[in-house]
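Missing here: one protein chain of the complex. Every other protein chain is in place.
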Amino acid sequence: MPDHAAVHSSGEDDAAVGGIAADRLRSIIERVERLEEERKALAGDIKDIFTEAKSAGFDVKVIRQIIRLRKQEPAEVEEQETLLDIYRRALGM
Amino acid sequence: MPDHAAVHSSGEDDAAVGGIAADRLRSIIERVERLEEERKALAGDIKDIFTEAKSAGFDVKVIRQIIRLRKQEPAEVEEQETLLDIYRRALGM
Amino acid sequence: MPDHAAVHSSGEDDAAVGGIAADRLRSIIERVERLEEERKALAGDIKDIFTEAKSAGFDVKVIRQIIRLRKQEPAEVEEQETLLDIYRRALGM
Partner (left out) sequence: MPDHAAVHSSGEDDAAVGGIAADRLRSIIERVERLEEERKALAGDIKDIFTEAKSAGFDVKVIRQIIRLRKQEPAEVEEQETLLDIYRRALGM
């Protein structure tokens, strides 16, 4: 439950509209929107690199798997691959 | 289906390992990882702003709704709000 | 960290392959797959209803919003709509 400190009496420096810190609210929203724009641009850049990778003959799905593996500890990767192998044989895959 | 151009004969400038353009692959992966790091940092920055907003007494859920509305055309927002009102009354909400 | 109780010595009732409770593993996987199929079918049914709604002239986006609102407490909905109105006026929207 917010304490509604943002709803204050007018007469402050901030351009209070309807008893709210309008400038503060606007600043918060515009900063979030700017950062979201940057995130979107980065997502586009990543997509471009995968397009480049595909054009160069690489398998994008496998590259994504490599990136996932690199985020894990090598010992953890090895343990899971061992288990995967055991489970597959148990299932006759 | 990739054309496997990335799997080429050795003897090129690129450090080909197992017939693959290893340097090119490494460059692709490292660039993606760097951009993903930046995206993660931006997500953290956005989260910080919402924490700040909450501390200032704003309702974060409502701010998110404002940001969604600002992405739409005003005419579209108005039409949907009119319909929402009609549907709610039809349902006795 | 799993305790690897599933990796046991052979000679049990279960068809142990590589020291693993193969039948148990297979049962777990097949049950999950069956439930995932059912979830997928339900997602298809929901999509069909929205297609029907659209054909009947309803706005699907607004129906989704109605469904979201019905999940919340009426008092909570009202408080958020009041705040949304205050924030919008503060921002001159």
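Miscellaneous remarks
A, B and C are the chain letters, set down in written order, and residue numbers restart from 1 in every chain.
Simple rule for what comes next: contacts are C-beta pairs under 8 Å (C-beta built on N, C-alpha and C of every residue); 3 or more make two chains touch, one makes a residue touch a chain.
Worth saying up front: this structure is predicted, and the values here are computed from it rather than measured.
Annotation: of C:L25, C:V77 or C:L91, C:L25 touches the absent chain (contact as defined above). Within the entire complex, the positions of subunit C that touch the omitted partner chain are 2-7, 21, 24-25, 28-29, 31-33, 35-36, 38-39, 42-43, 45-46, 49-50, 52-54, 56-59, 63, 66-67, 70.
With the whole complex as reference, residues 7, 17-20, 22, 25-26, 29, 86-87, 89-92 of subunit B touch the missing chain.
Residues of subunit A that touch the chain left out of view are 58-59, 61-63, 65-66, 69-70, 80, 83-84, 87-88, 91, 93.
Operating definition for what follows: only the chains that are shown with their structure count from here on.
Taking the mean of the C-alpha atoms as each chain's centre, subunit B and subunit C sit 21 Å apart. Chain centres here are Cα means. That of subunit A falls 6 Å from that of subunit B. The set of subunit B residues that touch two or more partner chains comprises 58-59, 63, 66, 70.
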